[in-house]
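Only one protein chain is missing from this complex, and each of the others stays in its spot.
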Amino acid sequence: MSLETTARLLITCPDKPGIVAAVTGFLYSHNVNINTLDQHSSDPEGGNFFMRLEFQTPHLDISKPALEKAFGEVVAPRFDMHWRIHYAWERKKMAILVSRWDHCLLELLWRWSRGELHCDISMVISNHPDLREAVESFGVPFHHIPIIKENRHEADQAMLKLLDGQADFVVLARYMQILPKEFVAPYSRRIINIHHSFLPAFIGADPYRQAYERGVKIIGATAHYVTEELDAGPIIEQDVARVSHRYNIEALKDLGRDLERQVLARAVRCHVDDRIIVDGNKTVVF
Amino acid sequence: MSLETTARLLITCPDKPGIVAAVTGFLYSHNVNINTLDQHSSDPEGGNFFMRLEFQTPHLDISKPALEKAFGEVVAPRFDMHWRIHYAWERKKMAILVSRWDHCLLELLWRWSRGELHCDISMVISNHPDLREAVESFGVPFHHIPIIKENRHEADQAMLKLLDGQADFVVLARYMQILPKEFVAPYSRRIINIHHSFLPAFIGADPYRQAYERGVKIIGATAHYVTEELDAGPIIEQDVARVSHRYNIEALKDLGRDLERQVLARAVRCHVDDRIIVDGNKTVVF
Amino acid sequence: MSLETTARLLITCPDKPGIVAAVTGFLYSHNVNINTLDQHSSDPEGGNFFMRLEFQTPHLDISKPALEKAFGEVVAPRFDMHWRIHYAWERKKMAILVSRWDHCLLELLWRWSRGELHCDISMVISNHPDLREAVESFGVPFHHIPIIKENRHEADQAMLKLLDGQADFVVLARYMQILPKEFVAPYSRRIINIHHSFLPAFIGADPYRQAYERGVKIIGATAHYVTEELDAGPIIEQDVARVSHRYNIEALKDLGRDLERQVLARAVRCHVDDRIIVDGNKTVVF
Partner (left out) sequence: MSLETTARLLITCPDKPGIVAAVTGFLYSHNVNINTLDQHSSDPEGGNFFMRLEFQTPHLDISKPALEKAFGEVVAPRFDMHWRIHYAWERKKMAILVSRWDHCLLELLWRWSRGELHCDISMVISNHPDLREAVESFGVPFHHIPIIKENRHEADQAMLKLLDGQADFVVLARYMQILPKEFVAPYSRRIINIHHSFLPAFIGADPYRQAYERGVKIIGATAHYVTEELDAGPIIEQDVARVSHRYNIEALKDLGRDLERQVLARAVRCHVDDRIIVDGNKTVVF
């Protein structure tokens, strides 16, 4: 199953009988070999239907544009589908925004450099200069765009300009600035943030302090798509670790860093591999 | 999705293109509504293909026997399928074998009595009389068949006679006797055992003592189908818990009991819901 | 280490040098054998110090009252200690309040009946009559005190009267009524509730629905001491389980019940074994 011949079809539509038969029959008729099929119905009566197919195209009997055209004309309208085919060999461009903490950034760079993330990293942008050397040692361009109260708007515009055409999606790898609406809107469902708590607990600033003060026995980390509302977007992945009264805030942060790295890396991998379908404010992760 | 109209089709066959299209197309043509479809290929090139479909039959356009006949004649031979349709309203009969420890037995009886296990419990058999009252309070027949060295064969025969026609599957809920080949054979892939270790570690007797002496930092429990080789059958479910040097053998057993209960209950539920396909010495659990 | 000779000394005091030496020296001088010692300092500079010692009294050279008197006069004042000695053979009396869900109640009764909880259960009180038979089969008195809007005050008073002198602590095993201030106050730090979410997420009613609607990937349960503020008391124990988009609300509740049972049972066991020291709105659990 080479990435060079792997395509993924993502579908969302109202649930009704016959969808799987129609889609798989269509693909089979074009000599496509399905290697993974996942489907989910939020409710068989009046709910939404979600499907992800991963298939191989070496024996496809028509061109890819012709396949997409045929699917769009023959199958999709019958079921009122939102759909898209992603080709694994069209590597997504990822841009990473980061502030001073390097652990999430390095985890992504490291996994990427060893081939675990099948995407390109077009750039890293930071509001601090500290991580330039670490980033450039991976052969990735680094841009320092300082942010102060007075230049916030200009800084955001400068970032948007850098990203323009160079980012299929954006990862906030512990980026400690809040992105304005005009930044989020064009990248809707394409900005992934790591929040250092088990959302929806401890929204906002300094969640480890909040966790410490509440005296929880488990801490967590949450990767989610960014929406206009702070820390409220669709959750992609979460994980937790057990703590006790022995953990002061520094110890929570230490342990939490390991969670953040793992959770963000898994979420990014799911996004890169086209495993996520957003369903309102929730995600279906196949 | 009432159990009264729910059916499940389990398929194993060599992987090749067109299986999903053929199966779903067939079912759709008979007005069957698929509500869950899971499939797995051990290897797209020359591997085995496994599929589980859960579907609803209220609008089926032919009788169930006719559906099975048609599937067996039209679809199955094309792909050299092993297949079977289970109807959820044909409740499986479960028999439980137990010795003295009651925790796994009670967990099953309890979940069953509150409707979490969609099966009937036809009997509990024990080589000790101790648990009669507990079992009968759930309205379940209890049979005491003592086992001593001299009567082992007679005891096994007596159990087989009790089970005959009364057990679609057998659960060993901490049954501390080894079942002979002539007992296991007729219930191939239909006897579920709970072993109180993380198999394949600590096969055989007194696994908590073995775990204690090895100084592991995590203990486990394993539910598996019984084969002739001790503790070597296909694993259905496992779970683990963290321990430390502070756990003596009694403490390991205490904690382990909670694991055993959960793991066995989950495995039994998967079996009852027709979620398990055995693949050689492994399981596919959808 | 028989429970008949086991005592536990719990201490809270400002941290300063010499506490451990003074306490262990005192106990040693009276022929007490310490078998467990746990200590914790919230901050060596100006923080609080917490200690739990479990010791054996068979060779104690004075009477227990004399030991307590001497400790209170000789050691405690030097360090401004809050302290208490619990004797394991003075079994605590537990009262359980429950509504209709039986899983937490049965888990406690069951563990208690097999000797895992070293306490007495003096009664179960419910605002519904449904669970009488289940409770009485364990030999535990059951009281049905219906609650309607108009009699809420009388009902609470009736419960308080039943509990009077008969309950060292109270467990809310999915008791779906909010207890008024005059109920909580006399049992300060002695009422344990199980909340069916990972607090502080999803405070209040129907947390599984809240979790479903937020689209979390992990659910949890929390045992805590009850305070006047809803679901805001000191957390004793939490646990979590991984879920996915495939879990509807019913499936979350099913899985959650297993969490609730385990978490509440562990919290009650810690309370019974005098392992918990409350520190403001947090707990130290040794």
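Labels for the chains are A, B and C, by order of writing; each one numbers its residues from 1.
Basically, a contact is a pair of C-beta atoms (placed from the backbone, for glycine too) under 8 Å apart; a residue touches a chain by one contact, two chains touch by 3 or more.
Worth saying up front: this structure is predicted, and the values here are computed from it rather than measured.
Engineer: Which one, B:Glu54, B:Glu107, B:Asp168 or B:Glu237, makes contact with the chain that was left out?
Structural biologist: Reading the full complex, the residue touching the unseen chain is B:Glu237.
Engineer: Sort through B:Pro58, B:Pro186 or B:Pro200 and give me the one touching the missing partner chain.
Structural biologist: Of all options in B:Pro58, B:Pro186 or B:Pro200, contact with the hidden chain holds for B:Pro200.
Engineer: Applying the definition given at the start, please give the residues of subunit A touching the unseen chain.
Structural biologist: Within subunit A, the residues touching the omitted chain are 102-103, 106, 110, 114, 116, 137, 254, 258, 262.
Engineer: Contacts of subunit B with the missing chain: which residues?
Structural biologist: 40, 43, 50, 198-202, 214-218, 220, 234-240, 244-246, 248, 279, 281-285
Engineer: Which positions on subunit C touch the chain that was left off?
Structural biologist: Touch set of subunit C with respect to the missing chain: 1, 17-18, 20-21, 24-25, 27-28, 31-39, 41, 44, 56.
Everything below uses one rule, namely that only the chains that are shown with their structure count from here on.
Engineer: Over half shared or under half: which fits the residue numbers at the contact of copies subunit A and subunit C, same or different?
Structural biologist: On the two sides of the subunit C and subunit A interface, the residue numbers are mostly the same, over half being shared.
Engineer: Once you find the CA centre of subunit B and the CA centre of subunit C, what distance in Å lies between them?
Structural biologist: Here the centre of subunit C sits 37 Å away from the centre of subunit B.
Engineer: Of all residues in subunit B, which are in touch with two or more distinct other chains?
Structural biologist: Correct list: empty.
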